[in-house]
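Every protein chain of the complex appears in place save one, which is left out.
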Amino acid sequence: MNFEPSPRVQEYLERIHSFIDEHIEPNEHVYHEQLEQNRWTIPPIMDEWKAKAKEAGLWTLFLPPEYGEYSAGFSNLEYAYLAEAMGYRSLLAAEAFNCDAPDSGNMEVLAKYGTPEQKERWLKPLLDGEIRSAFAMTEPAVASSDATNIETSIVRDGDEYVINGRKHFTSGALSERCGIMILLGKTDPNAPKHAQQSQVLIPTNTPGITMHKNLKTFGYDAAPFGHPEVVFDNVRVPVENLILGEGRGFEIAQGRLGPGRVHHCMRLLGMAQRALEMMASRAEARSPFGKPLSKQQSVREDVALAACKIEQARLMTLKTAVKMDEGGAKHAADLIAMIKIIVPNMTCEVLDRAIQIHGGAGFSQEFMLARSYVFSRTVRVLDGPDEVHMMQLGRNLCKRYAEKLAG
Amino acid sequence: MNFEPSPRVQEYLERIHSFIDEHIEPNEHVYHEQLEQNRWTIPPIMDEWKAKAKEAGLWTLFLPPEYGEYSAGFSNLEYAYLAEAMGYRSLLAAEAFNCDAPDSGNMEVLAKYGTPEQKERWLKPLLDGEIRSAFAMTEPAVASSDATNIETSIVRDGDEYVINGRKHFTSGALSERCGIMILLGKTDPNAPKHAQQSQVLIPTNTPGITMHKNLKTFGYDAAPFGHPEVVFDNVRVPVENLILGEGRGFEIAQGRLGPGRVHHCMRLLGMAQRALEMMASRAEARSPFGKPLSKQQSVREDVALAACKIEQARLMTLKTAVKMDEGGAKHAADLIAMIKIIVPNMTCEVLDRAIQIHGGAGFSQEFMLARSYVFSRTVRVLDGPDEVHMMQLGRNLCKRYAEKLAG
Amino acid sequence: MNFEPSPRVQEYLERIHSFIDEHIEPNEHVYHEQLEQNRWTIPPIMDEWKAKAKEAGLWTLFLPPEYGEYSAGFSNLEYAYLAEAMGYRSLLAAEAFNCDAPDSGNMEVLAKYGTPEQKERWLKPLLDGEIRSAFAMTEPAVASSDATNIETSIVRDGDEYVINGRKHFTSGALSERCGIMILLGKTDPNAPKHAQQSQVLIPTNTPGITMHKNLKTFGYDAAPFGHPEVVFDNVRVPVENLILGEGRGFEIAQGRLGPGRVHHCMRLLGMAQRALEMMASRAEARSPFGKPLSKQQSVREDVALAACKIEQARLMTLKTAVKMDEGGAKHAADLIAMIKIIVPNMTCEVLDRAIQIHGGAGFSQEFMLARSYVFSRTVRVLDGPDEVHMMQLGRNLCKRYAEKLAG
Partner (left out) sequence: MNFEPSPRVQEYLERIHSFIDEHIEPNEHVYHEQLEQNRWTIPPIMDEWKAKAKEAGLWTLFLPPEYGEYSAGFSNLEYAYLAEAMGYRSLLAAEAFNCDAPDSGNMEVLAKYGTPEQKERWLKPLLDGEIRSAFAMTEPAVASSDATNIETSIVRDGDEYVINGRKHFTSGALSERCGIMILLGKTDPNAPKHAQQSQVLIPTNTPGITMHKNLKTFGYDAAPFGHPEVVFDNVRVPVENLILGEGRGFEIAQGRLGPGRVHHCMRLLGMAQRALEMMASRAEARSPFGKPLSKQQSVREDVALAACKIEQARLMTLKTAVKMDEGGAKHAADLIAMIKIIVPNMTCEVLDRAIQIHGGAGFSQEFMLARSYVFSRTVRVLDGPDEVHMMQLGRNLCKRYAEKLAG
């Protein structure tokens, strides 16, 4: 059992850290100034970073070797370390390396299930970072944590599908670059419960699509991407835009969400690690009541516990990646559920303590803490809220262990 | 022992609820639309609400009877119920009733320690809601949770004080209506530790004052009031602007912070109660997995525990108010520390669960939950972070009980 | 609103404290030595204490004024303070004052629902402290947290009832003084769900009763009372031993459990308060790493939080008592559920921290901490586990608030 990354990964880690050090971190303020000028346009500096990242070979690293030509050749385990490094210093790094959600999930879906035409038309520009994408799943009117509740209809009419419905939290859809949406809807409300749904590709500029309210998260507007409500009113796409087949929407969602959850957890670990280091560092630097905070036992306990929780969660995430490498997301289903439960919660806890130690400034744009907190907090809901994962995992374990002890 | 509000308070509660029902709540969207137009101007509808509130006799209710002509005649206990009602439905109500921080604290300071001239010039327009105010205390460069660290200098020069320093989180100072700031600084760095500080009144338009970065809290910019960094560069005010006397800054802070903490807690209780009711209501309305969330035992436990925690914290707050009515803030010091520790934490917890039950929409502007969460979260730092209150309370209790058991 | 006990209660509090000071506490070691000699006999010193307590007028104080001649005249609110005092110093005090469970609940049932003959035969000697009693409810074979699961049968046969079944955790039944048991069983398995059960009085020496395994709680055997499994094999009692009427077992249970839960909570508050004071005192006395523990911020936080939690829970308990005084246990049902959820959990938490601060000795018989912890821990299950109270409270609140917000 060897818990250290391989030399190749080690070398990439150094390159990622250097890249962020040199290009991204010292110029984050430029990004924000440009964004302030033009709130719904991707700041030009992001394109500069992307060009440099491509040149540096730090580009679209997340697809595992089974994706052949599309893959940078990293196993899930190897990518785990890289993703942590991307999350560690800057909330902008993953985008610069073309490893950001929801594009990463959409690329994986297209690479896995797409037809050659679909790949040519949408996967290629996504891989190249020319367009961005969105995933339209959650609906405001129903409890979408149970995806069988979803009501958007996809009705075949000749050579076209006609889509009607209302989605919200369609992250990324407000970007002018958003070229394509993948939508989950119902093709057959009378089929068995998990065969009613399908996924279709909908170009963002298709007539009938209107963007409504942008949902903020704790005050953040997620510009230049947004989380809008999107209304689909008799939106028509050719039948070729169907992915995989009618009734296979759940199967695709499964294939998508597994790796997506793992990538989120990996990046969150980076954020939590950063928060720990910032908290420790602040505790050495600040001295209310005559001595550094780092000499207060309560602060030492916070720091020690944060380190324990991060390391535990990291090991679970690495083990999950190993299992996925061995047998795919299904093989790792329990572990994926476990890290989806553990990691965002842990990250929220660690960030909350780090914020507290930074005092009022911790809430502000001075540090990446508040923004990271909000990101972690939302991950506790997206891709299935904590409770749904605990429900499924708990149910399975009760059954399994009751059988085991009964002999 | 009677836990119900008096008939007079009961009657005011109904009037407050009706006012919010009729005027504020259905027009909150107007407020936000006007604010969107003109981010740093108080939306005109707020002035309409204020005029109506004045007319309805729901105006500046927080000063207890000891303040004579300035008081609406409510004891701290009576005001506790009213403040909870103000916090219950809308984050804008307290301002409409002229009961909002930091004005409430500044009015109390002026009413308690102000000279007749200071009262005439600043207390009167504050009571009338004509101007607003700020309190400049925290500094970015030092651990301000220990106020003896504060470095801004107030140096006497003839008939004037000259102020130099940098404050941040100066809530309200960005408002065009902000007419006056109360500043805590050092007049004598060589005096005994708690006699070095003084408080002076500084009109916002005094030369030498510049507003720097507005600190956001999570993603909120607190418009139209802001939490700016304020730099004081050789700012001069006449010596008549000193409050109470040189070296008495701590004494004033004490007198100010006690009631201020209690008012915050009261309003937070309203928010928590609202969140509980929203959570319960959402749990009846949403049915993932074939039955309402309210039939899930985990949701029932969340709701039950939230109700328990709120009711406990409410009783503590009421007891604190009773003690303050009996003998002032000093007499109630332990209880004030206790509710400052308990209430914002409890409110954060309850809001966090309420958010989770609302799914993604819980993070957004659709509900008042995320904004209330952020407000509660910041109260865990402002007016002394949790840790400072626990430090003082814990120290006192160790001493007291060790003596008691030693007999 | 006045949170202080009345002068009469104040005077009784002093007498209770003095009594424990003078008689019980310095002689607890005698009790334990006598018990060691003869593990299943009530130590003679307990009878001495009881005689003195009777003489001192500190006897059977818990029945509220509505019980007329049986009552010491204290309202529930007044008794709340007294019960806390009884729990504060010694785990033996409540018995010495004849205020101990399960006798207190059994006395209340008899006083409330008993026939004159039942009162004469069993209530009188219980009030006099001549006999003790047990309550046979929980069954090992079924999930007894749902009392409708209970299977023990009570079948009428002429002028007698015939009882068959197996009960466990029948606290007190192993005492040689245990004269009477109240048993909950089913008289009509075909009646509506909550009308199947009845309660009967069964003298402990009735043929057919056998005592089986004494269930320990953690390592404690509860001598000289025990928590045995009791088997009822064709046990016959005259029909006059029925309480209130067939099918009214639930109604009686309700009437019994309300006050019983409140009394438990009151005493637990005393234990928690004591633990806090011991923790504070120990923290002043012990100095690992060169300074008293009371100077460690983490210890100050523990002490401060314990004080906050205790005071909150105390206020809830007092409010519950007030509600019971106003309108009985039914009127206070929500509050009773709330304190049953909050108080034992809080007490466990406080005791756990107090134990930790005492190091290894905290686990041992050197201090009352470990024993108090175990008592509090068991209260989280007895009289309905936490989860059942949260289920009912949560269900009610969801309904209530959903209706309220729907208007």
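Points worth noting:
Per-chain numbering from 1; labels A, B and C assigned in written order.
One rule holds for everything that comes next: contacts are C-beta pairs under 8 Å (C-beta built on N, C-alpha and C of every residue); 3 or more make two chains touch, one makes a residue touch a chain.
Treat the numbers as computed from the prediction; the structure is a model and nothing was measured.
From the options A:Leu276, A:Met324 or A:Leu369, the residue with contact to the unseen chain in the full assembly is A:Leu276. Note on the undisplayed chain: of the listed residues A:Glu28, A:Glu151 or A:Glu301, the one touching it is A:Glu301. Touching the chain that is not shown, out of C:Ala143, C:Ala191 or C:Val239: C:Ala143 (per the contact rule at the top). Listed by residue number, the positions of chain C touching the unshown chain are 138, 140, 142-146, 149, 168-169, 215-221, 227, 286-289, 293, 298, 356, 359-366, 370-371, 373-374, 377-378, 380-382, 385-388, 391.
Contact residues of chain B toward the unshown chain are 296-299, 301. Listed by residue number, the positions of chain A touching the unshown chain are 1-3, 77, 276-278, 280-281, 283-285, 294, 297, 299-305, 307-308, 311-313, 315-316, 318-319, 322, 337-338, 341-342, 387, 389-391, 393-395, 397-402, 404-406.
Note that in this section only the chains that are shown with their structure count from here on.
Distance from per-chain Cα centroids to the pooled protein Cα centroid is smallest for B.
One finds 52 Å separating the Cα centroids of chain A and chain C. Here the spacing of chain B and chain C, counted between their Cα centres, is 43 Å. Centre-to-centre spacing of chain A and chain B amounts to 37 Å, using the average Cα coordinate of each chain. Contact of a single residue of chain B with at least two other chains is seen at positions 387, 391.
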